[in-house]
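What you see is the complex with one protein chain gone and the rest in place.
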């Protein structure tokens, strides 16, 4: 072994599995290790500490091991400053740039650890004012990188802190640790989601609802509108289809051509959605249609009336689209990004595309509830290394009414 | 063309698709036809009539065409008596025996059309007293055929009447015509299921609930128990697992080891189901456990207290099983068969195996509601040629509570 | 009854179900009818004809009936010219504009029936040169409508011809009539898809492949590349993710970080996709990266080398995106629209979003094969009233290799 480095692990490193993961990484990648120091936390609140000497046959192997340890929260015990390189052109990053995880991250500039702002996955880290007293570091997606940006490269001087699965399961978010629930008691689980929303609001946090059109078709529109009116939804992230079907219900009493109360299909109903789009275009947009009195109810109506901001992100399958729909996907992604960074609790309700888009922008510390009738969707959304995310396989058409009853009708 | 036969079609033969199907069959099988007579019903209540002369190259082709037309409700205009042959041995039917559909069927004995009793799919038709004044015909599954039974063979003298999709969609069962609903409004659909149950009860009919263990895990146990207590469930068809988890909830407060209220997993909980089985074996059975006061709540408890008969059918994946479980699959199938023949409305709730078993014994005229969170299950169960069956893709853990509220809390 | 109109039905109106549908529409909507003339086609190749006098209580009801009959292929026997109205503003259509189906459609201008070009669903029909000798009619999506466009409105002068389910099931496309196949023999079905591709190519037609990233992850990349090289794919419609993962496999030997041959996960592999994007941005685009020799294999490589045009449509979940990705969803939709209109056979391979986008632009006459492991995806894609579409529930990772072997290795 010709290459060696010391790394440290701190926190609930055993019961969170971090230490096991670290041992596994080292051995899988062909290294070995000595445990130079090891203190075990014996109670819920006591943290553990380990210092390992990692060894490998050559420097390259060692670096690859240390890289992986980083990603999992092990940090060098003798940190150096982060390496900074200039972006050679717009949208072009330096070779070997550091691509972020979604975990809280710090970079070391001039001996000081600086929190990376707006952390999200798969970004570059740009440093500003690195030679000033008050340097900043923040994420930039590749397409936003500008020529001359100082970009973090390599592996040194970066500290990642994956959130640990908390030992103590109390509080409204205690339940948010079990992955997907398809065989959990449905009503009890929905009440716990409700409690988590209330706790978030009580703490002054913001709730972002990401909704797909199935919510409207399944008859949950009025209940979601009640939740907006009741102040439980602070932001809405949707697609063109959701807005169109919500507005169609107001203008024609149908959703995708079906009367959601009587379950009748009025003939000509299949044209209602395209007529709806046409009407809103004629008015100039959703807000105008609400103000003119054309639209008098529904989720979009309540958003306008209650100043709840919404982002309508366009997609290639859209009809129309509505004038409010952001058709450029990068512009829409940026609008979603802002919502995601502000949110304290995210409800992902029956939409894969928009949930993935929002999820891509979330740090691993944001509480997320994902609801879909398709277990594959829930699994895919939770599969992002966040212990703050909980999934529920249920019918959105019964989930939202029961949630609204729990939040609005009690006391 | 050397072979020809006249067949008749009667009823709503155009808007039910029967006539189109008949034309298709003849042409697909290489025949041709003349429409000798044709009267069209012009209103909802007026039936149509057509008489076709079907022609084919040889008698074999013609028979195969006529056979298919039969299955779809077209009948020869000059019927002959059914051919009867003796079963040569127990469980052995004559060659070319007639295997039933699940549609109402008559056989012609001595010039008279006799209704086949207890019609269900894939059975032999046995005729009793064929030379008496009062002959009977009824279905027998293969394994019940006895040496000497007079069995219907061939194609002649058999009349099948597939139920037509009614034109008039009013009444509580009007909604039962749309196949699977995954994007229908959930609450409205559940209310319509409730209305159909009430209509059935009002007409003196019997409701059979076929339930899987997911109903218990998803927290709907208490609501189903309420429905039993309220008189809305007349028979229960379940497996060993359903009963065990229902009883486990009473004895240990858990289902599959999870507390369905608090969502906690008490340690040792995974052993509760096996302890439950052991306790009920010790008592001698479910009824004894209710009478001794060991079991004090739940679906099985309410069945015992309210004289609602239940069939617990065994399967190879059972633990235990409970003393009440019928371990022989043919004996269990016969018990299920009796339930199925008595039922006027069948609720299939989150179980594929038991729903298929019940469905196999149902005539196509029995109203059936199939609820599952897995669309493939619903599709498979509906795929049996019955327009009286409706499917709903939803969460059984929210379906049952909303249904119970609708049926029990109104007025 | 104070309002009446004659309509005609022509073709295989009974076995295609058209006549039954027409009767149903009239009665459901509260009308009645007399069959004034009726000739039945008695052989496969003989068409039927019916003339109905449709009656209703008032003109409005009658119009709504006639509207529905239209959509299903029944046409007035005394047609009038289509009503044309000017679009008042860009993107704003006249009230009551006619919104298209995806079936072949004609409009009547000055007594002449003119085929609507580029028919697709949910569009307006714009007429050009209506007072010239050579008027044209074509579809425009709402957002493309310009002030002053002459737009078809109302219901008169429009003739819709839903394709009939052909009686004769021979030829490579004979199998394309059975909806979703989840329990069909897989290898035989794949061979039939191959035969349909070969027949299309033999007839000089164009094959459009619409592909999702799962195709790459599941190891089918090399086989799709073979098909491109072999001339079986004429156009490619994909998203940013597909292209990135295909290129990642070339640059790093992995797809989503996994080696698709050895199934190893090289550490750091999860960063490969973002490095791949960065490299292609650095090169300026995919074509440049192929020409510079950076990219040497794969689907995108073969497209560049074999002049197979590709459309990469952006979405809000994209990383990067690649320079080739069209980020504006309406611009991307237009590019997809062009592909869809040129295609004679469309393969939809493991992507819901892109398949829906392409499907929206297809006329009901274009042959479509939809392959996905999720039956819900296949069902949703087929649920568009096209008998030319066939679905297969299978693993794309085995489908493409078996298809490629069938097309490339035989003879």
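A, B and C label the chains in the order they appear, each numbered from 1.
Just so we're on the same page, a contact is a pair of C-beta atoms (placed from the backbone, for glycine too) under 8 Å apart; a residue touches a chain by one contact, two chains touch by 3 or more.
Values in this document were obtained by computation on a predicted structure and should not be read as measured data.
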> Among C:30, C:96, C:185 or C:230, which one is in touch with the chain left out?
Replying inline: C:185
>> Considering the complete complex, identify which of B:161, B:294 or B:374 is in touch with the unshown chain.
In response: B:374
> When the complex is taken as a whole, what residues of chain B touch the one chain not shown?
Replying inline: 25, 28-29, 64-65, 67-68, 91-93, 97, 99, 122, 141-143, 267-268, 271, 273-275, 277-278, 281-282, 313-321, 327-333, 336, 353-354, 356-357, 360, 374, 376
> Which chain A residues would touch the chain omitted from the figure, given the whole complex?
Replying inline: 14-17, 19-20, 23-24, 27-28, 32-35, 38, 40, 42-44, 167, 169, 182, 375-376, 379
> In the full complex, which residues of chain C touch the absent chain?
Replying inline: 175, 182-190, 192, 214, 217-220, 255-256, 258, 260-263, 373, 393-395, 397-399, 401-402
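Criterion: only the chains that are shown with their structure count from here on.
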>> Validating interface symmetry: for the copies chain A and chain C, is the fraction of residue numbers used by both over half? Same or different.
In response: same
>> Need the central chain here, defined by C-alpha centroid distance to the all-chain C-alpha centroid.
In response: C
> Which integer distance in Å separates the CA centroid of chain B from that of chain C?
Replying inline: 38
> Taking each chain's centre as its mean C-alpha position, how far apart are chain A and chain C in Å?
Replying inline: 33
>> For chain C, give me the residues that contact two or more of the other chains.
In response: 28, 376
